[in-house]
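First comes the structure, then the notes that go with it.
Only a single protein chain was left out; the remaining protein chains are all shown in position.
For clarity, chains are labelled A, B and C in written order, and residue numbers in each chain start from 1.
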Amino acid sequence: MKILLFGQLGERIGREVDAALASDGCTIAELRHALAEQWPAMTSDLASGALRFAVDQEIVDDSFAISPGQEVALFSVLSGG
Amino acid sequence: MKILLFGQLGERIGREVDAALASDGCTIAELRHALAEQWPAMTSDLASGALRFAVDQEIVDDSFAISPGQEVALFSVLSGG
Amino acid sequence: MPDRELASFMARLSGAGAVVSFVGIARGRDKEGEIVRGLFLDHYPGMTEHSLETIAAAALDRFDIDDALVVHRCGAVAPGEPIVIAAAASAHRRAAFEAADYLMDRLKTEAMFWKREDGVDGSRWIEPTEADRADLARWSDPCPE
Partner (left out) sequence: MPDRELASFMARLSGAGAVVSFVGIARGRDKEGEIVRGLFLDHYPGMTEHSLETIAAAALDRFDIDDALVVHRCGAVAPGEPIVIAAAASAHRRAAFEAADYLMDRLKTEAMFWKREDGVDGSRWIEPTEADRADLARWSDPCPE
């Protein structure tokens, strides 16, 4: 599953990463867990609660179930304008 | 003596009037009196205290003595910007 | 034109992070909602410019700003046309906002203009409103000079 990253996270990890996970009904909580396993460099960020996920450009919480084909993005803290 | 007028006063009386008065040491108080005599339409304005005089582009009070060649202007209430 | 005034004001800045500008536009209706065909701003060449410079200098004194701009029209102004642009530039935005607000409050009462509104049924010369005077009074509290 493709995940878009931005800012510092995008610079450190990659602006687009491919999580080794079937996107078929996977929840955000499962994705968070899979990302932490696949990119240890993200583990502390993911655990801190400072990151938020968006699916199809809407912020979602951990229980959200991702459907195949949806656009998934992971945000670190915004800088603002 | 030439007097510059602005705004409503300039429109009613004239933008530049010639007061029948020697400018040699005449005070603003004397000018005020002479203007009221010469232009009765200005009498109530002049009496109201709403008018101010400027000499050489500085606001002056009634005791100021005008020297020959100085630029004299009479202001009604400003509109602001 | 306010956009060109803003561009040239910004071109002369160096190091500012914030520019706040105000543009006043002649309205097609007076305070009673009657149609205004045009404004005429009478002025006293020399003293009027000096009154604008005095107000800009007071803003520079009072606020932590790098630069201030006041450009005012005189003569005939049609509805929809700009009358005034006032702007302030500063390192951080709060000072620029406050200075621009202050410039306008002073300009509305103290700029040396005599303004006539030409309506459908005649003309009238106008004076600052009570609201304008109240706006100006906001700044008379002890100030951070």
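Of note:
FYI, contacts are C-beta pairs under 8 Å (C-beta built on N, C-alpha and C of every residue); 3 or more make two chains touch, one makes a residue touch a chain.
Treat the numbers as computed from the prediction; the structure is a model and nothing was measured.
For the chain that does not appear, the touching partners among the shown chains are A, C.
Screening C:Arg4, C:Arg37, C:His50 or C:Arg124 for touch with the missing chain picks out C:Arg4. Only one of the listed residues, C:Leu41, C:Ala58 or C:Met104, touches the absent chain: C:Met104.
In the full complex, subunit A contacts the hidden chain through residues 4, 6-8, 10-11, 54, 57, 73, 75-81. Within the entire complex, the positions of subunit C that touch the omitted partner chain are 1-4, 6-7, 10, 13-29, 80, 82, 91, 93-94, 96-97, 100-101, 104, 135.
Following the convention adopted for this analysis, only the chains that are shown with their structure count from here on.
Annotation: 78 Å between the Cα-based centres of subunit A and subunit B. Inter-chain centre distance (subunit A to subunit C, centres taken as mean C-alpha positions): 50 Å.
Distance between subunit B and subunit C, defined via averaged C-alpha coordinates, is recorded as 27 Å.
Shown for subunit C are the residues that touch two or more other chains, of which there are none. For subunit A, residues touching at least two other chains: there are none.
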